[in-house]
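Heads up, one of the protein chains got dropped from this complex, but the rest are sitting where they should.
Should a chain be cited, it is by its letter among A, B and C, assigned in written order, with residues numbered from 1 in that chain.
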Amino acid sequence: VIDGCPSGVELDLDAVQMDLNRRKPGQSKIVTQRKESDEFQVLSGFFEGKTIGTPLTFFIPNTDQKSKDYGHIADKFRPSHADYTYHAKYGTRDYRGGGRSSARETAARVIAGAVAKQILAKEGIEFKACVSQVGDIRLAGNYFNWDWSAVENNPVRCADEDMAQVMEDLIAKIKKEGDTIGGVVTGVITGVPAGLGEPVFDRLDAELAKAMLSINASKGFEYGSGFKGVHMLGSEHNDAFEMQEGKVRTRTNNSGGIQGGISNGEDIFFNVAFKPVATIMRDQDSVDENGQHVTVSGKGRHDPCVVPRAVPIVEAMSAITVLDMWLKWKAYR
Amino acid sequence: VIDGCPSGVELDLDAVQMDLNRRKPGQSKIVTQRKESDEFQVLSGFFEGKTIGTPLTFFIPNTDQKSKDYGHIADKFRPSHADYTYHAKYGTRDYRGGGRSSARETAARVIAGAVAKQILAKEGIEFKACVSQVGDIRLAGNYFNWDWSAVENNPVRCADEDMAQVMEDLIAKIKKEGDTIGGVVTGVITGVPAGLGEPVFDRLDAELAKAMLSINASKGFEYGSGFKGVHMLGSEHNDAFEMQEGKVRTRTNNSGGIQGGISNGEDIFFNVAFKPVATIMRDQDSVDENGQHVTVSGKGRHDPCVVPRAVPIVEAMSAITVLDMWLKWKAYR
Amino acid sequence: VIDGCPSGVELDLDAVQMDLNRRKPGQSKIVTQRKESDEFQVLSGFFEGKTIGTPLTFFIPNTDQKSKDYGHIADKFRPSHADYTYHAKYGTRDYRGGGRSSARETAARVIAGAVAKQILAKEGIEFKACVSQVGDIRLAGNYFNWDWSAVENNPVRCADEDMAQVMEDLIAKIKKEGDTIGGVVTGVITGVPAGLGEPVFDRLDAELAKAMLSINASKGFEYGSGFKGVHMLGSEHNDAFEMQEGKVRTRTNNSGGIQGGISNGEDIFFNVAFKPVATIMRDQDSVDENGQHVTVSGKGRHDPCVVPRAVPIVEAMSAITVLDMWLKWKAYR
Partner (left out) sequence: VIDGCPSGVELDLDAVQMDLNRRKPGQSKIVTQRKESDEFQVLSGFFEGKTIGTPLTFFIPNTDQKSKDYGHIADKFRPSHADYTYHAKYGTRDYRGGGRSSARETAARVIAGAVAKQILAKEGIEFKACVSQVGDIRLAGNYFNWDWSAVENNPVRCADEDMAQVMEDLIAKIKKEGDTIGGVVTGVITGVPAGLGEPVFDRLDAELAKAMLSINASKGFEYGSGFKGVHMLGSEHNDAFEMQEGKVRTRTNNSGGIQGGISNGEDIFFNVAFKPVATIMRDQDSVDENGQHVTVSGKGRHDPCVVPRAVPIVEAMSAITVLDMWLKWKAYR
C-alpha cells in the first residue's frame, strides 16, 4: 500500500514489473533458484491509466510457497537470522521463510520505488545503483568513471564488465563451498534540486541512512567522502563553490551532494554495506525455543551473495526517500 | 523541549550539566576557544525534584554571542558549510555562526540525552562512546578490550592513554597549520533487552543510523561487523546461538546486538565517521549570494577536530533513540 | 492493513465477521438493498490462531461491483457528495460508487475495530453504540436508562423497542418518498482506566472527535453534557468527587468520563450527528466536469437513513481510538 502518491500520474506498469524482475529470485546462476513469479495485481488507486491520489495498493500472491520447506527449522533459531529476535519481541512468529523478516518483503519496496522513480523522472531526478564490491573485490575509481551501461548486462550488476566476471567467479566458488559472502552497493541520485532535506533530525543524509539500514542484511552507510573522509584534512575535503552557467556549483563533491543535511544540487552518492547471507549450506550450532542446543542444517534455495538482487532495492529506497523529501520541499515553495 | 518524558523521574540536574560541559567549547587546547557557558535553566516539566510527565523545557541563554564576529561572512557561502543549502532552501538565513545549522544546536541534544540516560540507567541500560580514530590514527582491537576508564582523562576522549597522546599531538600539529582533520566515534550500548526495534522500516539499526547521520559533520555509520563484514564469509560472520545461564546468547557478536532490526540482548556497538571541520584558517574560493566569486578567509574560534566534543553527542543520540524504542516496546508488553 | 496490533492475541474471526454483517447493506428493508457479501480473507499477521505482531491485513473482494450502475453520473457532481471536492483535489476521480469516498471504505474500519475490541475486552474495556435519534424522534432519558439489549433486535438499532418501531416507520415513509433523513448515534465506552489521553492537543476527547468526524456523513460530536452543558451553571455541571469502594469516583458524570482531556475512570459517552444521506431518488440541479448545468437523477440502491449501519462504525472508531491511547498509556506505566 503506497499512501500519499500524487494524483494524475500516468504509470508505466511494465516498468514496475521490470524492476520487480531485477529483484526476484532465479534470474541467474549466482542467485537463489527459488521460483517466485512476483507478478502483481493493482487493487486500488489506479483508474483509467492514472493514479487518482488515493492509496495505491499492489498485491503479489505467493505462488511458490512450500510450507514443508520450513518444517526442519520451525522451532530452531537460525544463526544471524531474525528468528530469535522476533520470538523475543512477539512471543510467537511465523517460521515460514522468516515470515515478515523475509527479504521477500522488499518486493513491496521495489514496487513503491518504481512508482516514485516514475514520478521523479518527470522532475529530472534519476536513480541508479550497482554492485561496487563483493568480498575483497572492489571496483576502483569513482562512480562517475564507471561503466553504468554494463550494470544490467551482467548477473552481478557491477558497473564494469571485467570486474563483474571476477566477482561472478568468486560468488560461484563460494556457492560451491556452501558459503556466502558480503558486498557493497553504490547508489547515485542525479538531478535533485538544492533545498531538499529538513534541518536537525530529518536531514536528507539521515533519512537515506535510515532507509538503507532498513534493508535486510545491510550493516553500514556512508555518503560522499564517507569513512574515507576521516583521513582527510579540511583543506583537501572542503568543496570550493564556483559559478557555472549561472548556477552555484561545487568544484569537488566530497559533500556527496548534501551539506548541513540539505541537498546542494550536486550528485548524491553513497555506499551501503551488506553482510554475507546468513543461510549457509553447512551445519551450525544453535538453540531452539526450548533452550536446547541443536544443529541447524542448511537446506532450501538461498543466495550466496545478496548484493546483485539488492541493487533495485537500494534504488527503490532512495527514490522513496527523495520523493518524501521532495513533497515536503514542494509544500514550502 | 523534551516531549514524552515519563513522569515521576528524579532527575540529577548536575549530571545533565556535566554532560553539557563535555560538549562545550573551551575545555582543552585542542578544541575551539569560544566561551559558551552552556548553563541551563529548566522552564517546565520539573517540579519538586521530579519530572511531571509534561514537556521538559531547558533553556540555554547564549552568553558569548558576538554578532560582529560574523560580519565578514554575512553574504558569503563558506565551503562545505550549510550556508548555501540553507540559502537555497529558505531564501534567507541567519548568518550568525551558521544560525540553526550551527553545532551549538547539539547542546539541546546533549540535555535530552542526559535525561534519557538517567531514565534508562534505572532499567540497566548504559551508554558510552569514545574517539577511536583521528585521521589515520586508529585504535586497534575491539571495544571490549579498550580502556574505557581513560576516556574522560584525556582531552581527545580516546579509550587508550597512549593513543590519546598520539592523537592529541596530531590534532595540535594540524591546528597549528590552520587545518582540520576527521575522526571516528565508537558508541557502545549495554543492557538493552531483546526485542527493541520495529520490523521493516523503523529498525533499531535504521533509527540509530538516522540519529547518527543527523549529527553535524557525520558522514557514515556502521554497526557490528559494519563495512568489514563485507569481506567475511557467512560461516565466519554468523553468530552461533548458545545457552548461557539460562539465557539465549550469541557466541560472537558480528551482529552488533541487532538481528532483523531488533535487539538480541547482546552489546550494541557502532562507529560514526566525522569529516574534517569545514572552517579552516586559510583562504578559500567561494561565491556570495549575488553569484560573485569571493575569497572566504578563516577567522574566529573553531575546532581543529570535532570528535572529542562529538562523544557526548553520540551518547546522547543513542540514548534518545533507545528510549523511544524502549517506550514502544513497553507499550506492547 | 492494521499496523501496531499486539502479538499473541487469539482472534475470534467469527466475531469480526459478525460486526461486518452489522455494517453491510441488505440487512433489512430500511437499508440499501445492494448486495455486498463483505466476506474477508486474512492476508497477513495471523498465524496458528494468533496475531504475530506484524501488520494484520484483511482483504474484502468486491463481489457485487456493477460499473454500469455508475455510467449516468460519471462526469456529474452529485450534490452533497464528495464528487466535486475529489475532482478539485485530485484532478481526476474514480466515479464508481464514489470511489474512495464511498462509505464502503468503512468496512475496513469495522474490521480494525472488531480486532481492537477483542484486545481491549481482555482489559475490561467494552464498547457499545445505538441509534438515539432519527429526524425529530429522539430517545428520552440517559444512556444508562436505555434498554441496550434491544439494540440488535430491531433494524434501526435503537435501544428501545417501541421507539425503534416509530423510527422504523418514519424511515420507511421517507424511503417511499424517495427522500432521506438524518440521525444521531450514541456511543458508550465502559471500563477505561483513569489516565488515558495526552494533554494539550492529543486529548482523548479530541481524538474521539476526530475519529467520529472522520466517518462519512457525520456533522457533529459532543461528549458528556455536550451542547446541553452550555445552558448549565457551574454549580450544576461540576461533578463532585467522592470515594466509592476505595476508588475516586464522581457523583455525577457531566464530564462524560474525560477531564482535562484524560479519562477519569467513569463511563465515556458521546453523540455523533449524521446528516441525511445525499443520494435521493429525485432529480437535482447540478453541474458536470465541463461546467455545464445538468440534472442528476437518483438511481441505484441507497440508504434512506445512514444511522442503523453507522452503529458498528461508531463502535469501531471508538475502539481504535481507545486502543491507540491505551498503548501510549501503557508505554509510560
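Just so we're on the same page, a contact is a pair of C-beta atoms (placed from the backbone, for glycine too) under 8 Å apart; a residue touches a chain by one contact, two chains touch by 3 or more.
These numbers were taken from a predicted model, which means no experiment stands behind them.
Only one of C:21, C:57, C:80 or C:190 touches the chain withheld from this view, namely C:80.
Among C:280, C:310 or C:323, the one in contact with the hidden chain is C:280.
Of the listed positions C:38, C:168, C:207 or C:315, the one in contact with the omitted chain in the full complex is C:207. In the full complex, chain C makes contact with the omitted chain through residues 77, 79-82, 84-86, 88-89, 98, 100-101, 105, 133, 135-136, 174, 179-184, 194-197, 199-203, 205-214, 216, 218-227, 229-243, 246, 248, 250-251, 254-256, 258-265, 271, 273-280, 282, 284-287, 291, 293, 329. Mapped onto chain B, contacts with the missing chain fall at residues 1, 7-8, 44, 47-48, 50, 52-54, 59, 86, 89-94, 99-100.
Contacts to the hidden chain, counted on chain A, fall at residues 6-7, 53-54, 199, 327-328, 330-333.
Note that in this section only the chains that are shown with their structure count from here on.
Comparing per-chain C-alpha centres with the mean over every protein C-alpha atom, the closest match is chain A. The greatest centre-to-centre distance from chain C, using averaged C-alpha positions, is reached by B.
In whole angstrom, the spacing between the mean C-alpha positions of chain A and chain C is 41. Rounded to whole angstrom units, the spacing between the C-alpha centres of chain B and chain C is 47. Chain geometry summary: the mean Cα position of chain A and that of chain B are 26 Å apart.
With touch defined as above, residues shared between interfaces to two or more other chains in chain A number as follows: 86, 89, 100.
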